[in-house]
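Structure incoming, see below.
With one protein chain removed, the remaining protein chains of the complex are shown where they sit.
For reference, chains read A, B and C in written order, and residue numbers begin at 1 within each chain.
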Amino acid sequence: MAIIIGENTSTIIQGITGKNASLHTKFMLEYGTKIVGGVTPGKGGQEVEGVRVYDTLHECMSEHPDATVSSVWVPPRFAKDAILEAIDSGIKTVVVITERIPIHDMLCVRQVAQEKNVLVIGGNTPGLISPEKSLVGMLPKITFQPGRIGTVARSGAVTYYLANSLNLAGFGESTSVGLGGDPILGANFEDILQLFEADEETDAVVMAGEIGGVYEEIAAPYIREMSIPVIAYIAGKAAPAGKRLGHAGAIIEGSMGTAQSKIDALRSNGAIIAETLSEIPELVKKAISKKA
Amino acid sequence: MAIIIGENTSTIIQGITGKNASLHTKFMLEYGTKIVGGVTPGKGGQEVEGVRVYDTLHECMSEHPDATVSSVWVPPRFAKDAILEAIDSGIKTVVVITERIPIHDMLCVRQVAQEKNVLVIGGNTPGLISPEKSLVGMLPKITFQPGRIGTVARSGAVTYYLANSLNLAGFGESTSVGLGGDPILGANFEDILQLFEADEETDAVVMAGEIGGVYEEIAAPYIREMSIPVIAYIAGKAAPAGKRLGHAGAIIEGSMGTAQSKIDALRSNGAIIAETLSEIPELVKKAISKKA
Amino acid sequence: MRLYEYEAKNLFRRYNIPVLDSILVDNSSFNELDKVAYPVVVKAQVFLGGRGKAGFVQFAQNRKEAEKKVANMLGKKHGSFTIEKVLVERRIEIDRELYVSAAIDRLKHEPLMIASQKGGVEIEVVARKDPSAILKYYFKIGAKLPDFQARNIASDLGFTGAAMSVCADIVLRVFTLFVHLECKLVEINPLVVAHDGRIIALDAKVDLDEDAMFRHHELKEMGIVARHEIGELTKRERVAKAKGIPYVDLDGDIGVFPGGAGFGIAAIDLIQHYGGKPANFMDSGGAPTQEKLRAMLGLLIDNPRVKAIFGARFGGISRCDDWAKAVVQYVIENKPKKPMIMRMAGNMEEAGRKILEQAKQEHQELFKNIKIYAYDTPIEEVIKETIRIAKTQRDAGN
Partner (left out) sequence: MRLYEYEAKNLFRRYNIPVLDSILVDNSSFNELDKVAYPVVVKAQVFLGGRGKAGFVQFAQNRKEAEKKVANMLGKKHGSFTIEKVLVERRIEIDRELYVSAAIDRLKHEPLMIASQKGGVEIEVVARKDPSAILKYYFKIGAKLPDFQARNIASDLGFTGAAMSVCADIVLRVFTLFVHLECKLVEINPLVVAHDGRIIALDAKVDLDEDAMFRHHELKEMGIVARHEIGELTKRERVAKAKGIPYVDLDGDIGVFPGGAGFGIAAIDLIQHYGGKPANFMDSGGAPTQEKLRAMLGLLIDNPRVKAIFGARFGGISRCDDWAKAVVQYVIENKPKKPMIMRMAGNMEEAGRKILEQAKQEHQELFKNIKIYAYDTPIEEVIKETIRIAKTQRDAGN
């Protein structure tokens, strides 16, 4: 099964004519992602990698009403409008690659997404992948293998690393989801954990958080309700507190959001804590065999 | 029974320290209206006719949680905020005396009122009266007598006239409601007709509309569903078409809103049409006796 | 409050909605015609529709022809309007005529944008015969029109690519103008695609909410102020307007001195119903001052057509005693001879009655033609009596 995207998921690329978007459209198509159309206002009628470009998502959807996923690659100042357009057009999951979206814009997007029950992943997400089925975003395909472990991480590089080390240990992923690095995100850990919990082809979930923000703490209570094991890792234990680190999601703010507060919240709700990335495959193995 | 206001209805006056508001507060109190407080921002702590003035409606409501009606007498530029304050504070019926409220302000008010299920009467209403029980607004008490006829009119003077002629013919009113003369109103005929229909002490309703606007046409289909007779009168048959009459609600616009289009809509839905104000008492008498 | 085309286009320029360069010509500025490129369109500036059919939109190939057509138009009447200004614009080649507006749906009480690919003078016919060609986009008051919605409208208007973006910007600006200035209507009909590809608002209609104008000082700076807008005013209407009294001359002989907003219309109905002819419509507004009440009375007394005056005061926010005081003071100061038949009821009725009684006793001669009835006399009786007295006056040649 996998979550959110599968082999038949029709996907639209917003901002498809951009340099990165068109390059990764090529990669996604090569991977097998079913891209049914692209949108760039003012460039309707063009083609990118054989994909037709529309002026509006509405127009694109009227020709491809089966599309459920769109991915946003537009510059930050246009991101809010692009996401709202996707929500308004009936898209169910919006994967927002754009990074550094203004915070107030994202607060507005969250509000509308919640009202309309739409899953917005990102901004500043590398995307998500259901290996050998579909890839939406810019994850490097080589890192991922099909399997029964779900992964969800805030950092793109950690997502790749996780998959890499799971694969080296003989595991593969049902789906790997990058939540994104912007300070205000659409989907949080809990949203994705719920999807994995409901997925019959996911045996365990690895979640990788980091210092800064409160997403890990918010998700913790839900872990207690889950039937599949959750292995959690928090990056940034060694990060210098009080110094501002460039990755916006990793700023240490207030008393919340320290590595320790996150680890405590997760552990006390039944998550299996990995002290380092390296020990994750071993912990996954144990958790699954214990359950079986 | 009566509708909206009865002898025990706790009422608040917004803008109570204004010249007209304080004068009519006196009249309302004399009539027996239970005014529990007044609000004028910046004048908290004063008294008007023995009624305590609060800075905020919130503060007033926290001391008088039983209040269900408030009446707005503030200048037009503050009316929107005062009405929204009333809605936010849990008031169920807002009687807006203020006239010439900007149209976009009233559109906003209507939107919020609808969401929160609050009845906003006016703007530019003379108010409403349940004779010998309660009076909210500036209707002249002398004109009204208790009885079993409901009246609802757009113009204040027509409301007075109606009651006057019904009384001279031996009838009285359960409640008389002035909808108000502004171009965009809160409550419309249908809202009030529904309340009269549900009121056990109302035997018939007289509705008096006028040229301009679409309120009469909108209400017409509901009349068909009513069990009590509706006698309807439309003022302005003799008004010079195409000339702008000062009473904003009476502007002839487009093909809708002519006296004839209103009369046709009302008649075809079962209303008894009065050609002149004068024949109303006779029509009421007939309608009631026919039904009994 | 409707604006003239040239005023609306000035607003359009302020909001960067593309319009043609144009010049405004009146009797004193024919030399403006040197400043425009020919051929041109000459358009009378009037509020009333149908100016095209009435011959008040004309083409001119050159300055000479334009001058002739302008001169011909100025001073003519369109309905009750005298044409005082004409707008002269370059005539352009047009490929398509579209329709775009922002308006208020009074049935749903919601603002909306309306767009159609079938713009032009026949848009009402399209709306009736082919409603699917008229697209409606509702929005919440207070909310911004999202950019994507503007693009959807531009796309629905048949634009693609770069032209879609240009049109979406125009749609956004129409919306912005509508919201910023709290309009009742902003309408472009037609919005045209010129032969050279430009998208231009060829006509412009803006209807403002007078009651919101106090918030928009920029309008005053542009010379747009609240005004009487329908037809040419009579002398008396001008006087009334200057005093802030809504007043319209009618052609009967019974002066109507109403009390209480809204009753003026019903009073006219009643007078006509009983066979009388009202001489005017008038509205006192919510709480008229003494001075205003006296001015209202003065308008009727000074009108030679008026044979008798019908007055009615339902005292609400406007108190009977104030009303009585104003009447008494007017009578004492002006010693009018015309009969006045009135009815006074409502708020402060007793106090009003005392004032009138006392004045009547002190100035018996002055008040001999003045009758003021109370609560217990039906208004029909008062009206019938007024009609009867007016007839007597007419018959007596007064």
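Methods note: a residue touches a chain if its C-beta (ideal position, glycine included) is under 8 Å from a C-beta of that chain, and two chains touch if they have at least 3 such contacts.
Just so it is clear, the structure is predicted and the values come from calculations on it, not from any experiment.
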Please identify which residue in A:V214, A:I273 or A:I288 touches the non-displayed chain. A:V214
I'm checking contacts with the chain that's been left out. Which of A:T25, A:S165 or A:N269 qualifies? A:S165
Which parts of chain B face the unshown chain closely enough to count as touching? 41-45, 55-59, 78, 81-82, 84-85, 88
Residues of chain A in contact with the chain that isn't shown? 20, 24, 27, 76-77, 97, 99-105, 107-108, 110-111, 124, 126, 138-143, 154-158, 160-161, 164-165, 168, 181, 184, 210-211, 213-214, 218, 235-240, 242-250, 256, 275-278
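Everything below uses one rule, namely that only the chains that are shown with their structure count from here on.
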Of B-C and A-C, pair with higher C-beta contact tally: B-C
Calculate how many whole Å lie between the centre of chain B and the centre of chain C, each centre taken as the average of the chain's C-alpha atoms. 26
So which stretches of chain A touch two or more other chains? none
In chain C, the residues touching two or more other chains are none
